[in-house]
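Down below is the structure, laid out as structure tokens.
One protein chain omitted, others in place.
As written, the chains take the letters A and B, and residue 1 is the first residue of each chain.
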Amino acid sequence: MESLKFVRKPKRPLPQNNRITDQRTLDAKEINPNAEQPSQAATRLIVSSSPHFLNTESVPKIMHNVVTALLPATAASVYFFGWRALLLIIVCVVACLATEYAFQKIRKQPIKIHDGSAIITGMLLAMTLPAGFPIFGAILGSVFAIGVGKQLFGGLGYNIFNPALLGRAFLMATYPVLTTTWVWPRTMEKAIDAVTAATPLVMAKFEGKFDVPIMDMFIGNTAGSLGETSAIAIILGGLYLRYKGYINWKLPLGYLGTIAVFSAIFWYVNPAKYPSPLFHLFAGGAMLGAWFMVTDMVTSPVTSLGQWIFVIVAGILAVVIRLFGGLPEGVMYSILFMNAFVPLLNKHTRPKVFGEVKAQKG
Amino acid sequence: MNNIVKMFLNLIVIGALSGIILSGVFGVADPMIKANKERELKEAIFVVLPGAKDFKVLEKTVGQEKLIVYKGIDENGAPVGVAFKADGGGFQGNIGLMVGLETNYLKLRAIEVLEQLETPGLGDRIREEAFKDQFKGLEVKPKVEYIKYRKPEKPNQIQAITGATISSDAVVKNINRAVEKVVANFPQEEMTRAEAAPQAAPKEAGNGK
Partner (left out) sequence: MANSLGYEFKKGLWQELPPFRLVLGLCPTLAVTNSAVNGLAMGLATIFVLFTSNILISLVRKTISAQVRIPAYVVIIATLVTVADLFLAAVFPDISKSLGPYIPLIVVNCIILGRAEAFAQKNSILPTAADTLGIGIGFIISLTIMGTIREVLGFGSIFGVKLLGEWFEPWIVMILPAGAFLVFGGLVALVNWISSRKAEKAASAAMSR
């Protein structure tokens, strides 16, 4: 009995391929209902277009490289927000690891916390929190991110939503005030008389001001979440990932490009009312989302067309929420929303299999 | 054939019985429901016009709209202020306020939230005393404003609730809109004129209609 339960678990956590194979098995039947029951070997011939590198790299190695790529942003957050930022990151990472361990222990699965995926979730979650966020809130978010966002779906590779963003969304709904209580970076003098700080996006949304110097936003000298303020640090990490070949350029550049083009339309029509594309690119979580969350291997489409649809719709959504929604920032919900469509996109944008014919009616 | 007659009879009897039951229950419940609503209205008026012992209903039709204000009077019939409803969209649904204004149309006396559907724990903090108290004695000229993150600096400013700017903004806008309408349509003399002193049993004398 016990072994039956986990029969779907892959030996190696190569979820993507496994998931696709599952789908392929289904698809093959749909495509050609006249065919005899497709044998297991026949369906294995159908491979996904990308990413092929998964087959030659081990998950821990990829994950540890992602951690390395996050180091510049970590360093920038500590520089701008002090040791409190490092404390938050450590708390999130430890809480994520502990939750993963606890779940795998309870479900009597092999303990795989050393693969690094929980470390990344923890780091990314911390990156989306303001520096003054309370420790208990960070722990709660981490437990939700790993517990509900990942392990309840079946662990690494089976999750539909990006766990870090799901944790952040849960915290946003749970502690709406604390998640939006920002502090000024310590490099800024202006904060002394003000109780709480306003991010560039909050200023743009509620006060109609977007006069924060682009250079400050590029370097990170503004209020915001730990890993969101410094665009340059995130771009460095992203380029490292690209150099290592872990991310597909379509995803981050497509997302950022859509944001830039779509916001440029409004800016061109009325530059007094709508912020410039550069503002949109460097404000809020656009950079972090584009390089580290849109590119999440598990929760982004595998086909080229699917990836284009994914990033373009997500980019438009992010700008629409920012400009016309009730919230100042739309990156998180835009990515989570499109995550939900990934299985659908994978299914319907699959390239034609060689020799495939449409099923004939009758 | 017989079956069809039976079906008709079934439905007619059941419909008639339920009609009788409902009219009976409605006859008992409706006066109580009306009394509840009236008591609520009265309580809200007395909250926003401290010192009022009774009120008089003034009505005016402006275009399509019917404006109703409640002129609060003390035990001698001297006006203590004017109360009126201010409705408008909030973050999720209508925010209904009762606003008390001084008769000289310069300052608010108090406000009360009658209905709201704002986010619990965030927007619905507009019901908290700490937020409502900010409106006591607030100047309405040129108009009510809100300020974020800081203590109010001007006599016509309140501090918005952190994290619930939209709800705070909706309250302020509702008040401004309603105050503007009342000031434009009810001449001040009508408000400062003394009324007949309320009768000995003020509880029953509330309805000026």
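Everything below uses one rule, namely that a contact is a pair of C-beta atoms (placed from the backbone, for glycine too) under 8 Å apart; a residue touches a chain by one contact, two chains touch by 3 or more.
Nothing here was measured: the structure is a model prediction, and the numbers come from that model.
Within the whole complex, the absent chain has one touching residue among B:G15, B:P50 or B:G89, and that is B:G15.
As for the chain not pictured, it touches chain B at residues 3, 6-7, 10-11, 14-15, 18, 21-22, 25-26, 28-30, 32-33, 36, 40, 119-122.
Interface residues of chain A with the unshown chain, by the touch rule above, are 134, 136-137, 148, 170, 173-176, 178.
The definition used in the following text is that only the chains that are shown with their structure count from here on.
Rounded to a whole number, the gap between the C-alpha centres of chain A and chain B is 47 angstrom. Contact residues on chain A toward chain B in their complex (touch as defined above): 176-177, 180-181, 193-196, 198, 206-207, 326. The touching residues of chain B, when paired with chain A in their complex, are 91, 119, 121-122, 148-150, 162-163, 165-166.
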